[in-house]
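Once you've had a glance at the structure underneath, I'll fire off some questions.
With one protein chain removed, the remaining protein chains of the complex are shown where they sit.
Letters are used for the chains, namely A and B, taken in the order the chains are written, and counting of residues starts over at 1 for each.
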Amino acid sequence: MLESRELTKKYGSKTAVSGISLKLEAGHICAMLGPNGSGKTTWMKMAAGLVKPTSGEILFEGAPVSIESRRHIAYMSTEPYFYTWMSAKDVGKYYEDFFEDFSVERYRNLLARMELTEDLKVKALSSGMAAKLKIAATLARDAKVWMLDEPFNGIDLLARDQIRECIVERAGEDRLLLLSSHLVEEMETLVDRAVYIREGVLIESVDLEQLRTERGLSMADLYRQIYTGKEVIA
Amino acid sequence: MIRLMKYELRKSWYLKAILLLVTAVAEAVFLIGLWGGKDSLTATGVLLLTILATTGTMVIGLGTVFVLHRDINTKQSCMLFMTPHSSYEILGAKLLENAISILLIGAFFFGLGALDITLLFAKEQALDRLWQIMSEMLRTINENLTIDAPHLAAFLWMLIADWLTTVVTACLADVLSASLLAGKRFSGLISVLFFLALNVALNWLIRLIMNQIPTDFVTSCVVGGCLSIVLGAAMYVVTAVLMERKLSV
Partner (left out) sequence: MQFDPMIPIWLQVMEDLEVGIITGKHPPGSKLPGGRETAVQYGINPNTAARVYQELEKLGLSETRRGLGSFVTEDGALIARVREQLAGKAVDRCMRDLARLGVERSAAIQMLLEREEKN
């Protein structure tokens, strides 16, 4: 559903993403893993059309990412991005205005589950509440691809469980969910594929159940192995 | 498109509200002076209103450019650029909202000015005298200048066309800087430099073309205005293309 071919992004002399060729099929929840600055966000932003590649291609359903693909791809960036003059209600209105797949009802439902109210001002939100609002707005869409960049950042344990539940609810055979997070161990049961990136390069792409069956490793074990170079004893 | 414009207005209404507020204060000063017989206050009011009228539209234009800059360079960029709209629509909405605002505010000040002048000279009952004085003033500048509808209209047309084009130029400069520098340190400064360079080039081009045409005041204003608009439209397209192909937010 989402495919990149030799995708590269350079900022001057710095290379953020280097020739990543990756194919992500529908029906999966996929984790994008790697340390800060490894290129995960840049890859996602290129898929969302926010960043233009230096070379290579990024395709959605076989066609290059375009205005049309933005209708079906929901990207949630790490940082807060709502206009500061907005209230939670305004955010809902904005999404409703621009995205056909957005459901105000689902949004309100998600807000309630995250213990947020519509009259809250974006300006007045704590970082945890701002993070929850982003998720509520993004998951209230009925996209074909959701890319959540660090959805668990700054969120307390109970809300994280709630968010995991919401993510599972949105998953489906015809959808793709891509999550990038540092909380590798918390995602173990949630995701079924993992993509490991380091310094802009794709290191490995695995099916997690296969990883467990064939190599006896967990997603976190493989992460440690890849990024420290040390063999993990299974 | 209308939705995009709606949000553009929301983003800049603060600025417009302040403008209207200050205008209300200036108008109040003028009115108090007029009815209280305090000439100093009346004069201050008139002065303030004139300044506001001339700078007001400029401020709105600048506002559009600042909002664009923020929309491109801050984290809020996600909001605008993740929507399924092309850069043509996004930029077009901004420029349209800007144009409409300028026209409305311009009309507002025009109306206010007419009202105030009428009030002023209705009180003094010397409306004719004002007209005479102003016409004489202009005649001393240029034999052919008179205040009549065509002259005024042509002059206003050129002013507005020029200003709208300036706004597009500033937008182009900002997008150019953001596209090439990707938010590096001096991108703000660089965009100002680009802007100045573009302005110089634009003026040179217009002058070149205008020199080919024998003119009188009205024609030169009208043609000059049209030329501005055409060049402005060209720059709009260039800016939109840059946003679509090269800009990473």
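A few remarks follow.
Operating definition for what follows: a contact is a pair of C-beta atoms (placed from the backbone, for glycine too) under 8 Å apart; a residue touches a chain by one contact, two chains touch by 3 or more.
The structure displayed is predicted, hence computed values, not measured ones.
Every visible chain touched by the undisplayed chain in the complete complex is listed here: A. Of the listed positions A:28, A:52 or A:132, the one in contact with the omitted chain in the full complex is A:28.
Within subunit A, the residues in touch with the undisplayed chain are 27-29, 161, 164-165, 168-169, 171-172, 185, 188-192, 208-209, 212-213, 216-221, 234.
Everything below uses one rule, namely that only the chains that are shown with their structure count from here on.
Once the centre of each chain is set as its mean CA position, subunit A and subunit B turn out to be 42 Å apart. Subunit A makes touch with subunit B in their complex at residues 9, 11-12, 45, 48-52, 67-68, 70-71, 75, 77, 79-83, 85, 94, 97-99.
Contacts from subunit B toward subunit A in the complex involve residues 3, 6-7, 10-11, 14, 75-79, 81-86, 182, 184, 245-249.
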